[in-house]
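Excluded from the complex is one protein chain; the other protein chains are retained at their positions.
Moving on, here comes chain A:
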Amino acid sequence: MAVVEEFRHLRDARGTRGPRRRRTDAERKEERAAWSFLFPWFVGMVLITLGPMIASLVLSFTDYNLLREPSWVGVENYERMLGDARLHKSLGVTFTYVLVGVPLQLATALFLAMVLNRGLKGLAFYRSVYYLPSLLGGSVAIAVLWKQLFGVNGLINQVLGFFGVTGPGWISNPETALGTLVLLHVWTFGSSMVIFLAGLRQIPDMYYEASAIDGAGRWRQFRSITIPLLTPVIFFNLVLQIINAFQSFTQAFVVSGGTGGPVDSTLFYTLYLYQRGFTDYQMGYASAMAWLLLLIIGAFTAINFLVSKYWVHYDD
């Protein structure tokens, strides 16, 4: 919500500044004060963010293993990426994870937000229970739990066994390993749900009252009032969750013991990047991979913003 609005304001505000004029003493004083407040942030921006970003771009055109000086290799890293089968595999795994996990998670979040929004008693309690997993979900401990939950003798197979079904080792089977991680992602729907709830609360009751007088049923209200008015929030959640999902790392790393296995079936792009950078110390190649990731995330976000014109309704 808020972040997206900021970008829209910035876009709209472009070019509205007046002609440059001499500034008064008070303005100059304010400018100096502003910089004193901003100083730590600015240093961080230059040293921790912008500097490394540029360094990473430069490194991506070099061969560097931390021991010898970096040597310029031009676009060789990028060329090698074209023929790197594991990289292609990791892209496939990541895209599957993002394109299946994010919609599933958002649909779950939206559905439960809708159920919760009907003035039910105990809303705060349900909200807490659903929200808790999204707070814990990124931790190593939950990955440990997941590994055991879906293990050969794990909880899932115990329950299946109760019904006489012998389940496979979900984590050790390359067909199902990624699926367990998608499920873990869905399990953390709570934070999206809280955002949806906040969005639903913004829709004025009078729309529903007016439409009820006109004879609209619940389904019709959902389709013609709730969904259109909620599109900015859905859009916001979508943008954010896609950006986050592309960067998932911990769960795949812990569940697969850092390998991305079995048979690379959980080799997230970020995991492969880590292996190249911090196991093989191929800093140049890892940097090139990082920039591809940035481009992919940027492209997805840009497409999202472009397509949003056709389905997101803004009140103004």
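Criterion: contacts are C-beta pairs under 8 Å (C-beta built on N, C-alpha and C of every residue); 3 or more make two chains touch, one makes a residue touch a chain; residues count from 1.
Convention: contacts and distances are computed from a predicted model.
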Seminar exercise, completed: Out of "Glycine--tRNA ligase alpha subunit", "Carbohydrate ABC transporter permease", "4-hydroxy-2-oxovalerate aldolase" or "Peptidoglycan-associated lipoprotein", the chain not pictured bears the UniProt name "Carbohydrate ABC transporter permease"
Exercise. Who touches the missing chain here, A:Val93, A:Leu106, A:Leu149 or A:Leu230?
Worked result: A:Leu149
Seminar exercise, completed: Checked against the full complex, the residue among A:Phe61, A:Tyr78 or A:Tyr131 that touches the missing chain is A:Tyr131
Problem set entry | Residues in chain A touching the chain absent from view | 1-3, 6-7, 10, 13, 27, 30-31, 33-38, 40-45, 47-49, 51-53, 55-56, 59, 66, 112, 115-116, 118-120, 122, 126-136, 138-142, 144-145, 147-149, 153-155, 158-159, 162, 187, 191-192, 194-195, 197-198, 205, 208, 236-237, 240, 243-244, 246-247, 249-250, 253-254, 257-258, 270, 273-274, 277-278, 283, 286-287, 290-291, 293-294, 297, 301
